[in-house]
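The complex appears here without one of its protein chains, the remainder shown in place.
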Amino acid sequence: MANLLLEVENVDVFYGVAQALWDVSFSVEERKITALLGANGAGKSTLLKTISGVIRPAKGRIVYAGSPLIDCKPEKAASLGISHVPEGRRLFSGLTVLENLELGAYLPNVRPLTKESLERVFGLFPVLKKRMRQAAGTLSGGEQQMLAIGRALMARPTLLLLDEPSLGLAPIVVKLLFDTIRVLNRDGVTILLVEQNVKKTLDIADYVFVLKTGVMRMEGQPGQLLTDREFRQAFLGRIG
Amino acid sequence: MAFFVIYPFLVDAEKSYLVYFLYTTFIYVALAQGWNLAGGYTGQVSLGQHAFFGVGCYTTAILWRARAIGYLDPTGMILSGICAVIVAILVGLLLLSKLRGDYFALGTLGLGEILHVVAINGGRVTQGPMGINLPSDAYISMTYYYFIALAIAIVTLAVVLLMTRSSIGLAMVAIRENEVAAAANGVAVLKYKVIAFAAGAFVTGLCGSLYAYYTFHIDSTGAFDLDWVIIPILMTILGGAGTFLGPIFGAFILSGVFELSNTLMPQLHPIFSAAFIVLVTLFLPDGLMRYITGQREGILRRLTIFRWIGGG
Partner (left out) sequence: MHWFSSLTTFLQVLVNGVFLGCMYGVAAIGLSLVFGCMQIIFIAQGAVMILAAYCIFWMITFTPLSPFWGFLLIIPVFVGFGFAMYTGLFQRVAKAGKNPSLLLAFGLMVLLEHLMAFFFSSDYRTVKTKYASTALSLAGVTFSVNRIIIAVVALVATTLVFLFLKRTILGKAVRAVSEDMGAAALLGMRPEWVSAVTFSIGIGLAGVAGVATCVIFPFDPYFGFIFSLKALIAVAFGGLGSVGGALLGGVILGVLESMSAYTIGGGWADAVAYAAFLLILVFRPEGLLGRSSPEKA
């Protein structure tokens, strides 16, 4: 039985009085790429936010590396090794590329390694080194996404949460993005990927979960799902 | 309600402390609700109410001195209110169309201060810093003031009630919650902001007018005193901004605290009042009404969850 880095158990999440997630359970295997698919508004981002501590579940629990996360604030989740690249990237547009990256290594346990981490990130994304002193807001969409991921990497995370990284990016950049995700995974980072780009996700994922209007509908390996009728009906139009 | 109407006839209005207390509180209720319209319901915090109060004061004072209106003249008071509204509309259109949130608040503050300075330097019209003196021999009885204040308060409450229960009220709350979404849904954002702002200005102007009649002397410091801004806002927030009962409770409670501390420890009165304000904002940040209804909601929520867990 492979090691489960993250276990989400029977989680309910509310936005005020509106319920967003109903009894959601799933798990993420260590060192694998797990994907979360679903239509807009299905609750994928909400689920990621619950894991990283931005939202507190009304019911259920989240177990990370064997211990449950109770009343976990985002700062705490980050210090435990969970790095969340949120939808919309949320870069500090007024700060430079370098400063954004430096802040990625803010946590005291990774700050001494900033220099090495920077080299690693620049190695993955050379364009960031070129634009090191530019304000983050002046970068192109693809570069910003790279910066967002690079910033998350500076914290040397164990679990990387990616929220729709390919959104709004040109196909060539998307290819580079997914190649990078593969590389990261090979280096040992566990990845939970939320995406709308179904084809590329199925290519890369080791295991897939499907969320539909706040409920976990399906799960399986990419190959299995492609033969599943319901899955094809829901997502066939989206492939390609 | 009946109590308020009957009481002044039961006691000697001139000497009764309670009559005076109620008189000031009624005015505060009106001022607080006036601010509540723009600040609480529509989410446009204005720090410039003293501008409207001062305009009301001076309009009445100038007109009365010129013998254009009489003592406690309803026409005069309404005119004062209208002048305040005109200022509100002009300034409102300018500021509300361009500024959001804090910037708008600052803009209104600036407006108030500008009018304050204009009043000081207004030469013959405003009699400069010494202010305008009005014939105090026109004074008849405290009862009149009491009932006029009560009337103003009632009118204000009626206006607020009507506005908030109508489609205007819906628009106001929509604007407060999410302005962009409201605009996208076809709400004429600027129009409703100005309406709320102007309505509050009218009421504030009325109060200013009454103040002029009460004190028989208007000067720039008294008319444009920042207290006229701050205290109603405090009362509204204490009671609960954006609620109907909130400003009423807030006005009575805070007014009571002020008077009590003034009576019991006149030396320390401002310290005590300020400490009270600090404590309230610390422990009841959403206001009294929200706390009370929140308790109710909290209990309801808990009951719902019990039902749920029971149902599986």
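So that you can tell them apart, the chains are marked A and B in the order they are listed, and the count of residues begins at 1 in each.
The definition used in the following text is that a residue touches a chain if its C-beta (ideal position, glycine included) is under 8 Å from a C-beta of that chain, and two chains touch if they have at least 3 such contacts.
Quick caveat, the model's predicted, so the values are computed rather than measured.
Taking every chain of the complex into account, the chain not shown here touches A, B. Within the complete assembly, A:Arg90 is the residue of A:Arg90, A:Lys175 or A:Arg232 that touches the hidden chain. Residues 52, 54, 73-75, 77-79, 83-84, 86, 90-95, 99, 102-104, 106-107, 111, 151-152, 155 are the ones on chain A that touch the missing chain.
Chain B residues in contact with the hidden partner, per the touch definition given at the top, are 45, 94-95, 98-107, 109-111, 113-114, 117-118, 120-121, 226, 230, 233-234, 237, 241, 267-268, 270-271, 273-275, 277-278, 281-282, 285-286.
Everything that follows uses one rule, which is that only the chains that are shown with their structure count from here on.
Each chain gets a centre from the mean of its Cα atoms; for chain A and chain B, those two points are 50 Å apart.
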